[in-house]
Structure formats: C-alpha cells, structure tokens
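Heads up, one of the protein chains got dropped from this complex, but the rest are sitting where they should.
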Amino acid sequence: MAGQLITQTSVPTAPTAAVPWGPRARAATTRIALVLLKRALLLAALLALVFAGVELLPGDAASATSERGESAADLALRRHALGLDRPVLERFWDWMSGLPTGDLGTSAHGERVADLVTTAFPNTLVLSGTALLLTALLSVTLASWAALRPEGRLDRIVTGASTAVFAVPEFVVAVALVLVLSLWTGWLPAVTLTDSDGTPSSWTMLILPVLALTVPQTGWNTRIARAALADEARAPYVEAAVFDGLAPRRVLLLHVLPGALPTIAAGLATSSGVLLGGAVAVETIFNYPGIGAVLTSAVADRDTPVIAGVTMLAGAAITVVLLVADLLRDVLTAGRR
Amino acid sequence: MDLTRRQLLVAGGALGATALLAACGGGGDAKSTESPGSGAEKPRKGGTLRVGALGRASAITRDPHGTQSNESDYLIISLVYDTLTVPGSKPNTMPRLAAGWKASDDLRTWRFTLAKGATFHDGSPVTAADVVFSLKRLRATPSGASRLPGIQARNITAEGDDTVVLVSDYANAELPLLTRLTTFVVPEGTADDDIAKAPGTGPFKLDWFRGGNARLVRTPNWYGGDVHLDAIEVKIFESPQAMANALLAGQIDLASNAGAVAARSAKSRGDIQTVRRPNDMAVPIVMRTADGPFADPKVREALRLAVDRKAMVEQVLSGYGTVANDILGTGDPAYAKSIPQRTRDLAKARQLLKEAGFDTSKTYEILTTEDISGLAESATLFATQVREAGVKVKVVKQESAVFWDSTWLKGDLYTTYWGTNDSVVFFASKTMVSDSGQNEAGWQDTAFDTAYQKAIGTADATRRTQLLQEMQQIEYDSSGYLLWGMADGVDLAAAKVRGLPTLPGYGRVQLEKTWLAS
Partner (left out) sequence: MKASTRSVLPRVIPAALLVTLALAGPWLIPHAVDKPVTMPFGEPGHGAPLGGDQLGRDVLSRLLAGGRELVLSALLIAVVVTAVAAVVGTIGALRPVVGRVVERAADMLILLPAVLGVMLVALSWPGGGRLAVIVAAVALGLPYAVRLTAGAAAPVAASGYVEAAAAGGERLWFLVVREVLPNLRATLLALLGLRFVEAVYVVSMAGFLQVGPQPPAADWALMIRENSSGILLNPWAVIAPSAAVGLLALSVNLAAAALAPQTGRKAATLL
C-alpha cells in the first residue's frame, strides 16, 4: 500500500514522436526491451533483498517446520535436507538459476513451489485483474460524470465519497461485506470453495472479494481521474473546443478524457501493486485460494523459496501492468503531438 | 485467522499430535449435544460429505511421513492410508491395520499381526514387508526418533508375511499406543517422488487433490468394515472464521474443529448440530521448576491456587471445556479422579508467597503465542487473576517461530498446548521424566522417575494403575504445570450428518462410520 501515493510510476522517457515511423517502431522496440531489462534487474535485486530479509528473521525454516521433540541432531538433519547449511548467496544463486526452467525450488514441507503457485497465482490474477478492471470502469465513469458539472452537487458527492473510502483498509470492507451480504442476508456465498481444477466453483464467490478490493481502490483512482480531468480541461485546445460550441459531453469524451488517460493509467498501474497487497487480507477472510495466503504463511515458516516464488510472480505481474501504462502514455502523447 | 499456526501435528512420539483448538473464545452455555446416529438408526449408504478442515496453502504436504502441519492434509492422509493402530476411548488403543499385538515378557519385543484381507487400493495385498518399509521410512525422517521413540530402524523386522516385530530399547508396556497416529503404510519400495501417488489401504481412496482440497471415494470391500459415504470432499480453510462462515452458509456439511465461538454463533440455527469432544486439548501454563522465580514449589502452588479455573473455562473457552486439576492425561482411563480438585484460595496463595519470600514488587512476564486461539487469551486472563493474589504479570505475545525457538523449554512462565490427552504415560515420558526431550518446565523428581520406570515395565494392569496413580499424585503436588482446564473439541455439522467421531484429538479424523440421513 505504501506505493499508493504516486501516479508517475516510472521515469518519464524522451518523447519519440519526432522520429519517422519506421525507425520509430524500431526505437520503440529497443526501448521496451531496455525497460524490460531494467525492470528484470530491479526484480532480481528485490529477490536478493527478500532472500537476505528472510535470513535476518529469527529462526529458520528447519526450526519452523520441525516437530516437537526433535533433538538438535534431528534439527541439523532437517537443516541439511533443506539445504539451509549452505551460504545464503549460494542458495540464492541456485534458486535464480532454476528460474529459466520454471523451477522455483522446493518448499520447507517438501512440495514443489511451482505446484503451490500454479493453482494459486492465476486465481489471484483473476481476483486482482477483475478488481482492477472494475476499478478502472468505476473511477473513470464517476470522475467523468463529476467533471461534467465541476463544483456541482454531484462533483462534491463523488469527491467526498472517494476521499472517504480510499483510506479504509480492505479487511474492514471485507468484514462488513461478509456480515451484511452473506451472514445476515444470505445473498452471496461467504467463502470461496474450489473445484478439482483449483478454481472457484462458482463465479458468485468472486463478487465479495472483488468488491472488497475495488471499493478502496475506486476511491483512490476516482480522485486521480477527477484531478487529471480538471487539469486537462484547462488545456488550450479544450478551451478552443468549448468555444467552438461542442456539447460538454462530446468535449469530455473526445478531448478531455484522452488527454487525461496517461495519468489515469499510471494511477491504475500503481493500484495493481496495492491490489496484490490487499489480496493478502481479502484472500484470508474469504478463504480465496490465491497467493496472498501462501505468502503470509510462508513468511511464518521462513520458507524462502516460496516467498521468493510469490515475490517473483507478483513483481512480474506488476511489471507488465506498469509497462502497459507506460506504452499507453507514449502512444497517447505521440498521437496528440 | 491464525497466520502463524504451526505444528498442528506436533507429534512428540507417535501420538503427541496437537489438535488444533480453533476459535476458542469465551464462556457461556455448557450443555453438550450428543452426536446423533450413535443410536438405533440404521446407517444409509451413499452421499458425499463436504468437510472443512484447517490448513495453510504454503504448508501443504502429501507425504504421509512428512512434516504435517495442516489438519486438512492429515485428514486426507488418514482417510487414504492406515496406521497400525488407531485411537479409541476404552481402551485408548484400537486395532486397524494391525489386528492384534503381543509383547514378550520383558515388554521389549512386540509382535503386530496384520489384519486379514487388507489390500492396497490397487488390489495388492498388504504384507509385513510393506509395513517394515513404511516404518523404516518414517523412522528415517528428522522426526522419526520422536515418532517411534526407543525403536531403532534395525529393530523393525518382518516375521513371515503377516507379522511385524518391533524391539524397543527399553521395556515399554504402552508401545502399541505409539503406533496410533503416524505409522501410515505405503507399498514397499515407494519412491519419494511417487509418494503422493502411492496407493493406501484406508476406507477412502484419492480421486483428486489440488491445492490442499481433495475428493476421496469409498474403497469397495474395505477390510475394516462397511463404509457408508460414497465420497468425502475435503476443503482447506486458512481461518476458523471462514470455515464457520462456510458451514453457516451451507457451503460445507462438517466444520472440523470449528471452535466454541462458532458453536455459540450457530446455536440459534436448528439446521446445525454441535459435536463436543471432551478432553480434546490441554492448554497448560508452564512454570519453570529448575531455576528462576518459580523454582520454589510453594510459589507454584500459590499460582495454582490463585487462578479461578471456572472463570478461565467460561471466559477463555466460552464454557466449552472442563475444569482440570494440574494433571495431564485427563482422557486416560487411568486418570486419577480421586485426587481432590484444586480451587481458588487467594488467602492461602498470598500466605504461600510470603513463606517462599516471593518478590511481589517485581513484574513477571508470561510468554505466549497465537498458534491456536485461546492461548493468548488464557495468558491474559491468568495475568488479571493472579494480580488479585498480589503477583504482577505482564503478557508478552511472541510470533510463533520466535516462541518455539527461544521460549519453549526455556522460559520461566509460558503457555503451551497438547492435543493428545488420553495417556498419563505419554505426558510423563515426553515432558516430565527428568531426561525427557521436551521437559517443558525443566522438572526433575526422582520419585516420579522411579514410578514411571516401574509403570512402563509392569505388565500387570492393576499394579500399573496403582503406579500411574502414584505418578499423578506427585505431578499434582510438585510438577511445573498449571493445567486449569481442558478444551472441548467442537465440530459443527449440518443436521443430516450422522455417526460423527466423538473422540478427542486426532480421533476426529475417523469418518469411516459417518453417514448422511436422507
């Protein structure tokens, strides 16, 4: 969540619009490759940080998964079996070198990490992806609606309400939703159960978790979108369009919104990271089979390969969203030049 | 939601399994509900039972001999695989894959005879060689020495096709008890990589397993008797609350270990039954006897007299439990009911503290963790109660890993929990004999050691009971435990579920006799 208070998610890059089309496409490809490389390096650095971080925690995976009554010798045996008697740098290197083959190592309980996350990660992607999409739709709609009548009653309500909800933790929203929409009224399933393929057995089970994630994020993104629209509305060409006598709705859709989109997209990209973080609490409350629950219990077990695997996947997902937001900004700014 | 719950299956010895006391909250009604179906109703065949059990996704394990910390995994494994013996009520050890057992006169060599007609799910018969392979595999795990105490790998041998011989390093009258919970049998030669696919011999066989959830189908012609259900679906739940919510919303039929608060929440619901399994979980407070401020027996006696046990059971366990008497093993048929119940006596507690010269100006710390709900709460209430006897105690809650690493077995005053409570000898051997590996209070008492050695070396039942009583009296007088109460195991089930297990601890996984009324 600490990442919420920014919208510019990456370093602004030099405009590419001045270059003719052919070389420009090539330049764009090179640029994307460079950005990807940079982000991959950052992710690797982050993973190293995570390895080191887990190392600093009191206790280790061997003692955390041992059973009562194991002697010091038993514990040493367990430590050796888990490879914890090797230097952390070596274990980090081993884990990293398994990455290209899709090998994410073995959990402290002897399961393949890849198996643990292949079911959980797509579920989390569905949950956060749906929430992100819904957030985008709701926030742009609400903000545009409010922007049609600046300082009007609707504008005040939207601005006020979005301020109200954006700082409410997801778990508070989640608890309230379960209580009202499930336990008291019985309208929706209280928890998520899964089928043999590991996915939720009914789409209705997604509603409450998605809502719990969407409500705070919509608050945040509506604020951003509203501010971006207000900014853009002051641009000269928009004023020109207004003077031309275009209907406010048309001005908004054709002139204001496209200009505000890069900022809105950047805000949503930031939200993707926050959504993954918020998923931890929401998944626990709704028993949703995602990586959030995997992550917290892996930290309790000092289970480095699992923690690293989850971090890697989450980081990769966020990277993709950031990249899309960057590209969108480039395309839109290029188009307007 | 207990993020740090670990070691649910804390198997100190084959049976030290720690049942999970889920969502124990606080006090209230104390009327027990009988599990229906134990009566005359004729079991109906068929149907699928959806069971919720607690577990963490990252801690999933498929290995029957692995480190199991998920109840859900343990439930699946014990329905698919069989142990040599299983928990019972009286006696507390019942036959399963072993139809019978017999000891040599010196109580060191034990012969287990395998059940007739037992086969693996692939049709092949179970032989002594399979059992020997499995026990040796179990013995070779890091926790093998504590799961099969006193039995070395080379002393596990086969005698013919249907007899397994275990030779203990010392006389042990209760050896069959050790084979109850973790001696799962897989076919001889199963490779570690194939362990998840190894056929079992249990009442159900695995249909599918995915992310901690599983579907099990009935084993046709199971050697152990009629199995009524067509299938069992096991659903993994990270938090007891989510599991209780699922049951309340009708998404599952049985919430295993849902806890007292969930039971109270469901009380007004006519379509939900509560199963209470007494003596499920011991949540004692440990006072270090070896050294430190509680080394003086008078101080420990004073603290035992300072707690209001009834209030503890009411507030911490919501009344879903019983008052205990500082003796562990309350479910043992040989439990000493004749020893008078300790009750609160603040005046005497103050006097004892004075006699012992206890420094009441200092503030002492009670260390606790939140592995199971009820632990931190009991420490909190303990602190509030003993303040009335003039002892200042501050509650310090530690993260699970830190607690087990630095406080357990070492701290002066801390909470602990044990899920197997049907054997006095078990606790003596694990936690109270001077040289026991998990001597939580650092307690050493020669009279107790002598009584224990005699008890496990005595074949005669009456004489043994006497020795066990003697042990319990010493434990009551001077051990480091303050056992204020025993928590009930509380399961919630839909009204149509019949024949639910009522045994404490891991007896609750025995779902082979369960059935669904139409």
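Order of writing sets the chain letters: A and B. Residues in each chain are counted from 1.
Heads up, the rule we're going with is that a residue touches a chain if its C-beta (ideal position, glycine included) is under 8 Å from a C-beta of that chain, and two chains touch if they have at least 3 such contacts.
All of these numbers come straight from a predicted model, not from anything done at the bench.
Remark: the absent chain touches shown chains A, B in the intact complex. Set against the missing chain, the residues B:Lys397, B:Lys454 or B:Lys496 yield one that touches it, B:Lys397.
Only one of the listed residues, B:Asp162, B:Glu188 or B:Glu370, touches the absent chain: B:Glu370. Looking at A:Phe121, A:Phe166 or A:Tyr288, the residue that reaches the missing chain in the full complex is A:Phe166.
From the options B:Glu188, B:Asp253 or B:Glu314, the residue with contact to the unseen chain in the full assembly is B:Glu314. Not every partner is drawn; the one left out touches chain A at residues 1-11, 38-39, 42-43, 45-46, 49-50, 53-54, 56-58, 151, 160, 163-164, 166-169, 171-172, 175-176, 178-179, 183, 223-224, 226-228, 231, 263, 270, 273-274, 276-277, 280-281, 285, 292, 295-296, 299, 307, 310-311, 314-315, 318-319, 322. Residues 1, 3-4, 23, 25-28, 240-241, 244, 248, 259, 261-262, 264-265, 311, 314-316, 318, 370, 373, 376-377, 380-381, 383-384, 395-399, 402 are the ones on chain B that touch the missing chain.
Keep in mind that, in the parts below, only the chains that are shown with their structure count from here on.
Mean C-alpha positions place chain A and chain B at a centre distance of 41 Å.
Residues of chain A that touch chain B in their complex: 57-59, 63-71, 74-75, 77-78, 81, 107-111, 116, 119-120, 178, 182-183, 186, 189-191, 193-194, 196-198, 283-287, 289, 293-298, 300-303, 306. By the touch criterion stated above, chain B contacts chain A in their complex at residues 1, 3-4, 6-7, 9-13, 16, 18, 56-63, 66-67, 69, 142-147, 208, 210-213, 215, 235, 237-239, 241-243, 245-246, 248-249, 251-252, 399-402, 404-406, 430, 437-438.
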